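Reading through the structure tokens given below for one structure.
Of the protein chains in this complex, all but one are displayed in their positions.
So that you can tell them apart, the chains are marked A and B in the order they are listed, and the count of residues begins at 1 in each.
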Amino acid sequence: MALDLDTDYWDKDVVKSEEPKEYNTLNVGPTHPATHGVFQNVMLMDGEFIVSTEQTIGYIHRAFEKIAERRPFYQITPLTDRLNYCSSPINNMGWHMTVEKLLGIETPKRVDYLRIVIMELARIADHIICNSVIGVDSGALTGFTYIFQDREFIYEIYEEICGARLTTNMGRIGGFERNFSTKAWEKIRYFLKTFPRHLQEFENLLARNRIFMDRTINVGPFPADRALAYGFTGPNLRACGVDYDVRVMNPYCSYDEFEFIVPIGQNGDTYDRFIVRQEEMKQSMHIIEQAIAKLDKMEDKDTYYASDPRFVLPPKEKVYNNMEALIWHFKIVMGETDIPVGEVYHCVEAANGELGFYLVSDGGRTPSRLHFRRPCFIYYQAYPEMVMGNMLSDAILTMSSMNVIAGELDA
Amino acid sequence: MSENQKQIVKPTVAEAPEGVSGQGFFATSFEKAVGLARKNSLWPLPFATSCCGIEFMATMGAHYDLARFGSERLSFSPRQSDLLMVMGTVAKKMGPVLREVYIQMAEPKWVIAVGACASSGGIFDTYSVLQGIDRVIPVDVYVPGCPPRPEQIIDGLMKIQELAGNESLRRRHSKEYEDLMKKYNME
Partner (left out) sequence: MFQIIPDRNQLVVAKLTDHFGEAIERHEVITDMLCITVNKEVINEALLFLRDDKEMQFNFLTTLCGMHYPEKEQLGLVFHLHSFVNNQRIRIKTSTDMSNPVFPTSTTIWPSANWMERETYDFYGILFEGHPNLVRILNVDDMTDFPLRKDFPLEDQTREDKDDSMFGR
């Protein structure tokens, strides 16, 4: 909001200097509390206003695409965990679905619904981090400490299902490694009962808070056509007003049987991104409730993997007791199965946008080429355009509202 | 009423070191007193690069509270911190940055390598990942895990507390320490 000064009147006695303006350089370096992750912005500043920024990334480049060419399909799942590590199950499920598409495995409905429950929980977990960190960056630390308790509870649910908290390596190609235990279901239902109230408490702290609104409305706005040109997807694009959601446009994993709203914003500023993520968390709760209702109605409560013995690892009890299962287990692990030659592209709606996997197989045990379409990498390019001419503190909030995760940026 | 009083947990203070106490005075060796003060007020610099950083956020949160151990004030400025907690993978591009941050810290300083990637490169045995931060800076405590649970991170911090509490005041001027710094090309 610039002051409207009548410069002709006020400055008529001022002698204008002939020297060019001096800018100074500010290094918002790789280690900085506000960049949640390691990436560097060298900003040219005119006082408090940013003239231009130059970005450097790659400080955590771990060469995932190269490692993937050396690992059999089931060993790539831990790599995908570490892409967007705030919501690892979504990456895992996306990878499994890609391989299932290549191998032509059809998962039973129950597996689809279980996957949806897990993916929506992971989406809630990721949005919890992003929204609470927007609060922390603007000085509101309380929301972070309140809502992180719920993220701890989601970690407990993950532990019941796969044993790990953060980098879950959840599920197998064709389903899951074990059925969800009764304890897991108890925890999920308890979460559904208590989370809406906690989320509302968190929202009351920030969403209609005068200070937060002043700091985030009209901060870092981005028009929809530029967003599309820059390859935005996910909540950042939906905040600009384009309702592109992979779950609706190219449904996977039985998402077309579920009813949910896709929230969109108006002018793509930080406040819109915050509110879109809040709404998405509520919609995720709604989807989980529908999935649980569908699962309760099914008579079959025991299937948790697709029955395709050529590619789906059999459960361990069968491997130790049954000859055929032992043989299939050996063949799959040793790479003696016939992987078809071909290429697939599969995308899922990750917490940050369209996470795509382009897998090229030449019939061998490992992929010939695996390319991750990482949403963070693609939309972070637009950051200089978003912050040009804005103040430094606005630029910090814009960056944290875009939810740039370093693991996904560099891969 | 007396039952409730028995169950009230009084806040504890840190254990006093060995020494001679009397009416209005307590005499102990200087080293022990300084060690006690240092170990209960370590200010960490969270050098969080990847997934272990998120587990650190969970450690800092209300559930696993790191502030109980005196690490209430996280400082992102190396000049104002005692403990460098390197959490996550350090790529070769990041090595010089890490070295600069370490050099800027004032003595006494300690380093924790949290997670498998910081300790030894972790699961990423590739051309672009530094196979352990002890190739660029000296490390005091290694916390294994991928990512380690918050309890493990706290355990690592408690080991640093042990080191800080029992450290000799002359350590940072001793020959072994100078040789260590020479090995890393830091004078």
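Everything that follows uses one rule, which is that a residue touches a chain if its C-beta (ideal position, glycine included) is under 8 Å from a C-beta of that chain, and two chains touch if they have at least 3 such contacts.
Just so it is clear, the structure is predicted and the values come from calculations on it, not from any experiment.
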Missing chain: touched chains present in the view: A, B
Among A:28, A:43, A:57 or A:118, the residue in touch with the chain that has been omitted: A:57
Touching the absent chain when the full complex is considered, from A:75, A:149, A:250 or A:303: A:250
Residues from chain A at the interface with the omitted partner, ascending: 57-58, 61, 63, 65-67, 69-70, 101-102, 228-231, 244, 249-252, 342-347, 354, 356, 358, 360, 369, 371, 373, 377-378, 380-382, 410-411
Chain B residues that touch the omitted chain in the full complex: 92-93, 125-128, 131
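Criterion: only the chains that are shown with their structure count from here on.
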Computed distance of Cα centres, chain B from chain A, in Å: 31
Parts of chain A lying in touch with chain B, wherever the complex brings them together: 29-33, 36-38, 58-63, 66-67, 78, 81-82, 85-86, 129, 144-145, 148-149, 151-152, 155, 165-167, 406-407, 410
Of chain B, residues touching chain A in the complex: 47, 49-51, 53-55, 57-58, 61-63, 76, 88-91, 93-94, 97, 101, 123-124, 126-129, 146-147, 149
